[in-house]
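Everything on this sheet refers to the single structure shown next.
Up next is chain A:
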Amino acid sequence: MTLSATDLSLTVDGVDHLKSVTATFEPGRLHTVIGRTMAGKTTLLRALAGLQEVDSGSLTRDGADLMRTPVWRRDTAMVYQQFINYPHLSVFGNVAFPLRRQGLSRDEIQRRVSKSLALVGLTGFERRKPSQLSGGQQQRVAVARALARGTGILLLDEPLANLDYKLREQLRDEFKTLFSDQGDTIVVYTTTEPAEAMMLGDVVLVMHEGRILQVGPPQEVFERPATTTVASIINDPPMNIFPGRIEGGQVTVAGFQATHVSAHLAQLPDGAYQFGLRATDVSLASAGVEGAVTFVEISGSETFVHAAVGKTPFVIQIEGIHDVALGDLVKLRLRPERLYAFDEKGSLVRTPSYDLVSVGGR
Partner candidate 1 sequence: MRPRLYPVFKYTVIALWACFVAGPFFWAMTTSFKDANAVQGGATYLPWIQYQPTATGWRNIFGGAGGIDVIQPFLNSAIVTIAASAISLVLGSLAAYALSRYRFKIGFIKNSDIVFFFVSQRIMPPVVLVIPFFYLLQWAGLLDTIAGLVIVTVALLLPIAVWVMVDFFNGIPREIDEMAMLDGCGPLQTFVRAILPNSLPGLTVAAMFCAVFGWNDFFFAFRLTFTEVQTLPQAVVALNSSIPPWWTLSAAALFGVAPLVLLAIWVERYLSKGNLSGAVR
Partner candidate 2 sequence: MRNNSYKGMIAAAAVVALTATGCTSQDQPESKPDRPALFKPGEEISYRKYGKDYPATEVKDVPGPCSYESISRKDYSGQTLKIISHAVPVIGEPTKLHARQFEEITGAKVEVVNVPFGELHQKILTPLQAGQPAYDVMFYPSLWIGDMAPYLAPVPKEYLDTPGMKDVTKAYMDVATWNGKVVQYPVDGDRHYLKVRTDVLKDPERQAAYKAATGKDLRTPKTWAEYQEIAAFFSGKDLDGDGKPNFGSAEVTKRDDLTFSAFISRAAPYVKHPDVKGGLFFDLDTMKPLINTPGFVRALDDMVKAKSTWAPGGANFGLGDEIFSFGGGQTLMSYSWDDAFIQAQQPDSRIRNKIEAAALPGSTEVYNRTTKTWDKKPNQAPYFTWGWTSAVSKASGHQKMAFDYLCFFSNEANTALDLTVGRFGVNPYRNAHFDAAFWEKQGWDKDVAKSYVQTLSGMEKSTNRVFDLRVPGVNQYMSALANGVAAALAGQKAPQQALDEAAREWSKITEQIGKDKVRDAYRNVVALEDYR
């Protein structure tokens, strides 16, 4: 029951929405597609569902061509970012809608709907109209409808994007258990949130500008981002990427002697590189690379300090609340053992050695 996309391309008005996308989706696994907005994630899902025609490429299911199968025979369910439900139907009616199309018996429909609503925690809401529910509840209805059918392919297009933070976390946790129970279903889930992708995905696909940049298990993608772009997409806040040089055992950034070269980079020849460093691996210190503070975000227990070193922006994530003012000159300390090295074109050259990786942690 494998779903394979081969060489899918779509260009609209000179913009590549899909560019030679090739990917295989396995039954019983949850694939998260991560990428920034406009990366082509939604287009990919719509192409998989048959809602979007592509310029070229093919789509097969267990080797059988899927391109000529109309949407309504594709055995696919989809959950949209915008909580799309049938406004005229009750919650029950919404979930029962696809089941009725399948011609199931009343009892069977009743049974499946109840089960499905129980799964998403909406038992007791059967008679409400979607407009009488909160956003999170509406999205649960959409999910319940998708689940109740037991389709072979389940597509979720940033289902949590329009929810508030709290609800997002809560639903994300619920999804984790929900989708792990889906048997042979191929689940494809798009998101812009690295945490979501890492936490939910059995496989993570990183998309950017219509291309798939990297595919792999979450941990691998997190630890070994193939390019600077992947590195930036897969981290939140995005990994700091900055040009620098290795010269005589020292890493220099914007003319500063930033730090010494740690062991994992020792083998590299001197020259120009791009370095990557997570925000958590930069700290404010009394000495180091000098930058000017451009922006300060305080989020609960953490402070994000944005600073510009020369023209290169940095994000520094530090514990606790710190009193930093705009325009202050600060010194950044870079953790040498955490540096990723990329070549000048952005391909990964060296990763730091991870002893213990905490997936999804900030």
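With respect to how the candidates were assembled, all candidates are chains of the complex that A comes from, given by their letters.
Quick note on the criterion: a residue touches a chain if its C-beta (ideal position, glycine included) is under 8 Å from a C-beta of that chain, and two chains touch if they have at least 3 such contacts; residues count from 1.
None of these values were measured; they are calculated from a predicted model.
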The one of 1 or 2 that touches chain A in this complex is candidate 1
In the complex, the residues of chain A that touch candidate 1 are 49, 51, 70-74, 76-78, 80, 82, 84, 86-89, 97-98, 101-102, 145, 149
